[in-house]
Each structure stands twice: as C-alpha cells, then as structure tokens.
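Right, I'll just put the structure down here and ask away after.
Of the protein chains in this complex, one is absent; all others appear in place.
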Amino acid sequence: MADARVLVAGASGFTGALAAHLIHRHPRLNLIAATARSDVGARLDRLYPRYRVPMELTELDPDDPPDADATLIAYPHGAAAPLVERLLEAEQYVVDVSADFRLHELSAYEATYGEHGAPELMNEPVYGLTELHRDEIRGARLIANPGCYPTAALLALAPLCREGLISDVVISAASGVSGAGRGAGDRLHFVAVDENFSAYGVDGHRHLPEITQELDALAEDVGTPPPPDAGARERDSNGSRASERERRRRRITFVPHLLPLDQGLMASCFVTPVRDIEAREVAELYAASYDDERFVEMAPEPPGVRDVRETNVCRIHTATDQGTGRLMVFAAIDNLWKGAAGQAVQNLNLMLGLDETEGLL
Amino acid sequence: MADARVLVAGASGFTGALAAHLIHRHPRLNLIAATARSDVGARLDRLYPRYRVPMELTELDPDDPPDADATLIAYPHGAAAPLVERLLEAEQYVVDVSADFRLHELSAYEATYGEHGAPELMNEPVYGLTELHRDEIRGARLIANPGCYPTAALLALAPLCREGLISDVVISAASGVSGAGRGAGDRLHFVAVDENFSAYGVDGHRHLPEITQELDALAEDVGTPPPPDAGARERDSNGSRASERERRRRRITFVPHLLPLDQGLMASCFVTPVRDIEAREVAELYAASYDDERFVEMAPEPPGVRDVRETNVCRIHTATDQGTGRLMVFAAIDNLWKGAAGQAVQNLNLMLGLDETEGLL
Amino acid sequence: MADARVLVAGASGFTGALAAHLIHRHPRLNLIAATARSDVGARLDRLYPRYRVPMELTELDPDDPPDADATLIAYPHGAAAPLVERLLEAEQYVVDVSADFRLHELSAYEATYGEHGAPELMNEPVYGLTELHRDEIRGARLIANPGCYPTAALLALAPLCREGLISDVVISAASGVSGAGRGAGDRLHFVAVDENFSAYGVDGHRHLPEITQELDALAEDVGTPPPPDAGARERDSNGSRASERERRRRRITFVPHLLPLDQGLMASCFVTPVRDIEAREVAELYAASYDDERFVEMAPEPPGVRDVRETNVCRIHTATDQGTGRLMVFAAIDNLWKGAAGQAVQNLNLMLGLDETEGLL
Partner (left out) sequence: MADARVLVAGASGFTGALAAHLIHRHPRLNLIAATARSDVGARLDRLYPRYRVPMELTELDPDDPPDADATLIAYPHGAAAPLVERLLEAEQYVVDVSADFRLHELSAYEATYGEHGAPELMNEPVYGLTELHRDEIRGARLIANPGCYPTAALLALAPLCREGLISDVVISAASGVSGAGRGAGDRLHFVAVDENFSAYGVDGHRHLPEITQELDALAEDVGTPPPPDAGARERDSNGSRASERERRRRRITFVPHLLPLDQGLMASCFVTPVRDIEAREVAELYAASYDDERFVEMAPEPPGVRDVRETNVCRIHTATDQGTGRLMVFAAIDNLWKGAAGQAVQNLNLMLGLDETEGLL
C-alpha cells in the first residue's frame, strides 16, 4: 500500500507542530502539507528547530482543502468544526484534536465552549481515547481526540469505573505549560511560571464535562447502579430529587494546577470506592485492562512525568490510603504526546489500518 | 532590654542556615553561635553565600551547651530530644524544629518515627502553629515547631474544622525540593527532579499523624460531634466498632508531591462538608480567623507558591466545587519560612515577648 | 527630616514593580503613587502579590505630574526623556531607569536607540553606577541608571580598566528572563526558555555602547595610553588610520545569553592584559576598589547568581588562565536589583542624603 497522504492543519501551535513532526518521520505516512492560521510563510524548522520538518507553513483554503487521505486538525475549539465538515465531504479521514467533537450533547458543548460550528455532525465522531474505544476507532471517519487531562484521568479511572467501583473521586491534576498552548499572555511568561505552582480553573475547567461524560459512559456500559450513597452532602441536600445522572456527575471534583515545566501531566486521583477493595483486586483490574496495552504501563512506584516525557506512554500506579480505604491512582503522560498529538497519530494509525504503534516508538 | 542571645543548633542544613540568617539580621536577637553536626569549621557565608552570616560552624557539646537565652534546634527527628532536655535544664527557651515533640502521644510518635529520645518531656511542648496557639506559645519554654505540610494544611482547614464542618478531606499537597533537606541521594539530584513531578510517601507520610492530631484537637475544642456518616467505606466496614477518634482520623487523606522548584509548598484541600455551606459563610469564617493575622492573607485567586517565596506568609484561597458542593482550599507557603525557620522565629519572638513580626518583614 | 515623597512611574513592569516594593517598605521614603502606562486601575498587590504594595496603579499626566520630591522612572527607552524634562522643571530628583540618558553622545544614542526625546538634557545626567560615581551622584538631580549587563561588566572590569591594564576583553554574559521585561511575545513564553540556553543580540547588543563609553571613561581618567597593540586584526587592517578612541572601542566583545531562570545575571569577562599581572596584584586592585563597598563582595570561588538573588550585591571572583595569562573576572548580580531597581534606590538614597544602604538590606 502506498503511504497515506496526511495534512496537518494548525501546525504553528505546539500540538500541530509535534503532529507534523510525528507524521513527517512516520514510516507509513507522508506529510503533504502543514497549514496554519498564523506564521504562514514561516518554515517549520525555523519555528520549531527541534522537530526538523523542512516545510513551509501554508494557508488552508477551507473551500478547497488539499487533496489528502487524512487530516489532523490542531485548531482551537470552535475553529475546527467547519473544516471538519468540509473534509468529511471530501471523504477524508479526520482526527480533530480540538474540543469541538468531544462532547456528545450539544447543550453540554454550548455550556462549556459556546456555539457549535457543525452541530449536525455531533453524532459522527468516536471519542479517541484509544485504549477505551479501539474497535470503534478502527472503523471511524472522524475522531474527537481527547483532552490532555481527560486522557490521563480516564486511563487512571477506567478499570475501577467499568466495575462500578467509584463512589466519588477527587482528581487533583497538574500539567506542564505546553498544555496551555503557544498563545502567550502574561500568564505563560517564563517569569510567571518559573518557581511557581498554582491551581487554576477552580470555577470549573472545560475538561470536567468531558471526564464526566466518559466516566458515566464507562459505568453505564456495565449497568452500574449509582452509588448507594453519594456522600453526606448529597443526602443532606435532598439528592433524591436529582436524576441518577446528575447524582453521578456530582461525584467528580477536578482541579488542575500549572507546573513549572514544559511537557508532562499528572492526574492524582483519590477514589472513594463503593466497597472495600483489596490491593490485589485492584492490581488484577488494572492488569486485565492494561497488560496487553503498548502505551500503558503499571509502575511499582508513583510515576514521574519525566518517566514519560517525549513518549506516548501513560504510566500508572495504584495505592490504597490505609487510614480511609481510599484508592489512589496516579497517571502520568506527556500532555503533547499521549495527551494530544501522539494519541492523534495512534488513532490515525488505527483508522488507516496500520499498527497503532507505527511512528510512535 | 538587651538583645536576647540565641543559638542555632543544626545550622548546616537548609532550615538551620535560614534560621541563622533570620536571627543574624534580626533587630532584637543576637546570634551567638551556629553549631552543626557536619561541616564543622566551615564558614556559613561560604556554605550559604546568600545568607551572608559571617560565622564559622562550631560543634555543640550537649553536656556543655553555649550559654544562650534561647536555642533553635534544626536537627533531624530523634537527634533533637536529648538536646532539648539539656537546654530546658539550663533554663533556655527552646524552639525545636525537628519532629520530636510534635506528637502528643508516645505511641503515635513511635509508630511514625521510632523510639523517642525524651518521652518524659512529651507533655511539655506547645505545638507552634502560631496562628492557632498564640497564647500558649507566649508562655511556653518549649515549642514543637510544626512540619511544613501541616502548617499549610492546618491553616487551610482550621476555620472549617473549628466549626465542625469537615466530614472528609483530601489534601493533595506539593513541595519544593528544599523541604526534603540537604541530605542528597539520587532522589534529589538535579537530574532526578528537573522537569519532573511525582507523588511520594503514598504508603503514609510522617506528617499525616501531625495533621490528624491537630484537626482532631481543633474539632474537639468546640465539641464537634463526629460527622453523621464518615463515608460509604466506613459504614460498610463496620465503623460502629471504631471509637469516635478513630472514625474521625479515617477521614483525612494526605499525599505530597515533589515540585521541580526550590522553595514553595501548596496544600490543595478538597473538603466534603457536613452540610451545604454558602460561599459567603466560608468567606466570613476565614475572615474571622485571619483578618487580624499579619502572616495569613486571603487571596482573590488561587495563590501561587511564588507569591510567598522568601516570606513568612501563608496565602489562602477558597472556592466551591459547583458540581459536588465540595469546598476547596488552597494554601501556599514557603516551606523554609512559614513551614520551618520563619515560623520558628515567629514563635521565638512571642516566647521572648517581642512583636511576632520582628525580623520577618 | 520628613520622609521623602517618591513616585514610581512605570510600576506595571518588573523593574518598576520592584522599585515600588522597595520604596514602599523603605524606612525613610514614602511611596505616594505608582503610575503605569498599562494595567491602570489594577492593584499592584494583585499584579505582583509577592511585593505586597497595597496600591492601585494610576495614570500619569505628564503635564501635571504628582507633586513628589523624587521620581523613579521605569519606562522603556524613548518614553522616559519627555517625562524627565518635565520633572526636572518641577525640581524633582529623578532616577531614570530607562536607557534614555545613559549615553553621553547623541550620535551614539541615535545609532543605538533612534531619536532622542530630550537631547538638550544629555549633559545633565550622572551615570548611576554607584560604586564608580558616588560623589557625582550625591549632588545630582538626574541619574541615568545603568543597564543590567553594564552594571555587572563594569564592576567586574573597573579595577583593571582604571589602571589601564585591559588590552582586550570578551564579555560572555548571561541573564535571567526578567531582564527582558514583561512584554511577552513567543520568545519569553515559558516553553521557549525552559531547558534552553542561547546567545542573542549577536549583531550588536544595545548595552555595548554603554559598556564601551564607561570603560573608555575609566581608562581616560588615569590617562591610560591606548594599548601598544590592540591585536592582530587591527594591525592587519590598517589600524593606524583609526583614532585612538576607535581603536580602544574595538577591543570589547560583548555577547549575552538567555538563562532559564527568573532573576540573576553573570558577566564572565576574559581580559587580555597589557602586561603580565600576578594574582596578588589583581587581588590588591580589587580589594582597593571594593573592600569598603557595602554592595560588592569578593568571593573565594566563582559566584553563582543564586548567591545574590533578591539582593543588591555584586559578587565577584577573579582568576588567571594559566595557559594564556588571561585574567578572568566573574561578576554576578540580580538583574532586577543591582541591575535595575535596587541600584536605582541606592542612587536615590544618595541623592536625598540618606545612607545608601537604607531599605536595601
């Protein structure tokens, strides 16, 4: 088979540039163009010398997109949807790294991101967390590539959630600065981040609805009943009037922090289980989920983000808090790789019938 | 009044060196000597040029300690207790920055740290979290200076705990490397920490018993009944046989992470309250606790550790997680200042009848 | 004497904000207002929590500046000159931290920075490298506060230059990111700087004319003849036609690098001396220059920028390269303190008749 011809749209940003690099060096893919909405005319290997993609950024005419087999879109949310629409008409395979197609319900999208650019397509996409949806991805034309925090959090929690074991979870996460994108602003100036660490998005981060949606789906897959008691607060506040879905949603607290480093993301998950669970049972659940996975590894100690830097690996450790019986799950990824461009290529491989590890090892 | 004559014992480590610096530049204290168990003979201003203490490290003869008014001990746990004993006999004021006198119950100490060096003194000390125990500190001869994580966590939680509002709390904390001390080892090599972030102490960190003890004490002060239901897990595991104290203790999960920075500590606290609490009520509780405090400030946004670097300030922000009703409290300190040497000097000021901010602004 | 009433103009940038902090906490100065050209209306203690200046940024009307005894201007070059003019008319003491009055010759200014805003004032200012011009500063109304690189380089080289010992010098310098200012842009995004190190300004950095001017002046003060042979290149290229000044200017190469840290600047100076010089003679020269200085210290080892962080100290080490006889001088400062706001306050102290260390220790 001839190499698939791939376009990267939005290659001037961190995720798009890495995607262009991964595809450029991919043994079975052929990077035909890298387009951008800024820096048009600049050479990618001057903007990002380390990626060594000897190609000039060009402009994309959405009414006449390049004739590719597949396009990887690394646009901000809102900007991707119209292009997705056009590319699907052109019968391309599309991996959308933006948030535009991650949420299945329009109301959830609108509440989180505002107006949607192509609501009629919202039933099309497969949520591209590869390890959880591999079979659907294989047959898909449009992948909604997950957010970075959801990727780590869902890989951390899926083995427990699938068994209906999660009553309540606090996800205290932290990401390196590349996760916030190239758009500068004072907040990402070196001096603002260096030797600093702080929480952000405490009013409700955009990745929470995505995490909630997928945890709900995982629980529903196995018909998990809602937890017998979702906690003191809900009982007191007359939870009986809330629908089951609402009750389940309330159980997730997610707060991200900004780390003074470039690439790396940790999801530290504190799970109140619905019943006592032995460490051995936990280990077996994770082994069953991940022993055959090429990009998930169980670690004997809490992982460091350094352990996965510049790789597509998610490294996970589980432990039990003796005093409370809480389960603790720590999942580390590189936010630009498994959290964005790496997983996008992993999905592209699957869509195109290639081995999912091609170009990623 | 003549300046008080102060000795720093253990001045070759990070905390002791900062303590020597703070006392050396203090307008009302006179640093008479800086002793150490390593680097004896070295000049402090060569080991730590930035502290500019023109003094040679000397050895301390525990049987003939220098004739000081007060001694600040920055030893590892276990090593401090015998010296404390001797110094109290010599009628000195003592601030012990080690863990030796932080826990009131011998069994808790032994379970956490091993054999105690002076168990007969365990009823003497006042726990030196200044803002919580100011009056007792004023009259004390021996202060057990709090650990860095407990300082941030307790300042974050005290206003809620005093009112009996905490049913359950996850403390996901993170500290800069200076908190782990000067003792090297591979784990603190620059290359191991740089661009890294990971949890540690997940089997039970030594600061948990200290946090638990003090939260229990705060709750007991106001006769807080145990929470009506301390969570699903405890109900299922036959919590009824557990004493009230044991039940309360189970409600706290504490996990620290190591940050790739020098000085700075964040306690991100996720509180399940015993009842719904309005944001305004939370704000009033914290205002009542801290409006008059010189070293605690309430922030309109989540604090960064950079905001408190090289200061004795604890900067706190509260927020409510809309989906779950959880209260979130973020408290940032400089682990070497408010988390160790700074608070030690704050306490010393109080013991000696000085303004507690002297030498710390 | 009543406290002097001081205005900081340009307090939204890194240097101006630190200046506001230093003046706010100064025992003898009274910060009457902090003005800015951006962020007007914002509170300084929200923009820069760590400086704890409880004041709102206001706008400055250049036609009606606040009635202060002195103003410290932290504007970009070009913007300061008109304000300086107005403030001198109002009989204020002025410390201009911009580059507008550092160069004595209009042609040099224009070649480096473009049109000058108040050329008629160019003979007024005293170049505010305190240790080199203390007496003139005491009587001055207008101080041109030195650039950060010139401050370190000139303190490093003055003792040699005054004796006419420098034939040729390479200044390989490096600065933390705060030296580049708050204006963001991709180049100062955390991701661009983190784990990076590179030279910049290799086409000629703006600080070179300033260094050259001051080294020339130091050499001229003692009637230093030009070096007998300023190097092979100049001889070959018919140096005889060049004026003496031009020949001397050719001897200085200055290249800065960007360090992945916040505050700190190192000037590594490699001096080819006009004759062999013994280490002892070097030591004596530096001791004679700096033994009585409160803010310059000679170090037994090469200094680290960490040794001077958040201080007004310049820390210097000299060594001889055995193989070549070159003298090597390493000078470390905090670019925001001694390299900008700290030295500005040092100068302000002198202008106002205060001890120059007031508020800086």
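In order of appearance the chains are A, B and C, and numbering begins at 1 in each one.
The rule we apply is simple: a contact is a pair of C-beta atoms (placed from the backbone, for glycine too) under 8 Å apart; a residue touches a chain by one contact, two chains touch by 3 or more.
Everything quoted here is computed from the prediction, not taken from an experiment.
Novice: In the complete assembly, which of C:195, C:221, C:291 or C:355 touches the absent chain?
Specialist: Result: among the candidates, C:195 touches the missing chain.
Novice: Given that one chain is not shown, which residue among C:261, C:285 or C:341 touches it?
Specialist: Answering carefully, the residue with contact to the hidden chain is C:261.
Novice: Of A:303, A:325, A:342 or A:359, which sits in contact with the chain we cannot see?
Specialist: Per the contact definition at the top, the residue touching the missing chain is A:303.
Novice: Could you please point out the chain A residues that touch the chain left off the display?
Specialist: Interface residues of chain A facing the absent chain: 25, 46, 49-50, 194-195, 299-300, 303-304, 306-311, 315, 361.
Novice: Just checking the interface: what residues of chain C touch the absent partner chain?
Specialist: For chain C, the residues touching the absent chain are 167-168, 170, 172, 174, 176, 194-200, 202-204, 208, 212, 227-229, 231-237, 249-253, 255, 257, 259-264, 266, 268, 270, 272-276, 302-306, 309, 317, 319, 321-326, 328, 330, 332.
Novice: In the complete complex, the non-displayed chain touches which residues of chain B?
Specialist: Residues touching the hidden chain, for chain B, are 14, 177-178, 182, 184-186, 188-195, 260-262.
Note that only the chains that are shown with their structure count from here on.
Novice: Please compute the C-alpha centroid of chain A, do the same for chain B, then give the distance between them in whole Å.
Specialist: The separation of the two C-alpha centroids amounts to 38 Å.
Novice: Between chain B and chain C, what distance separates the C-alpha centroids? Give it in angstrom.
Specialist: 40
Novice: Quick one: which residues in chain A touch 2 or more of the other chains?
Specialist: Residues 194-195, 260-262 of chain A each touch two or more of the other chains.
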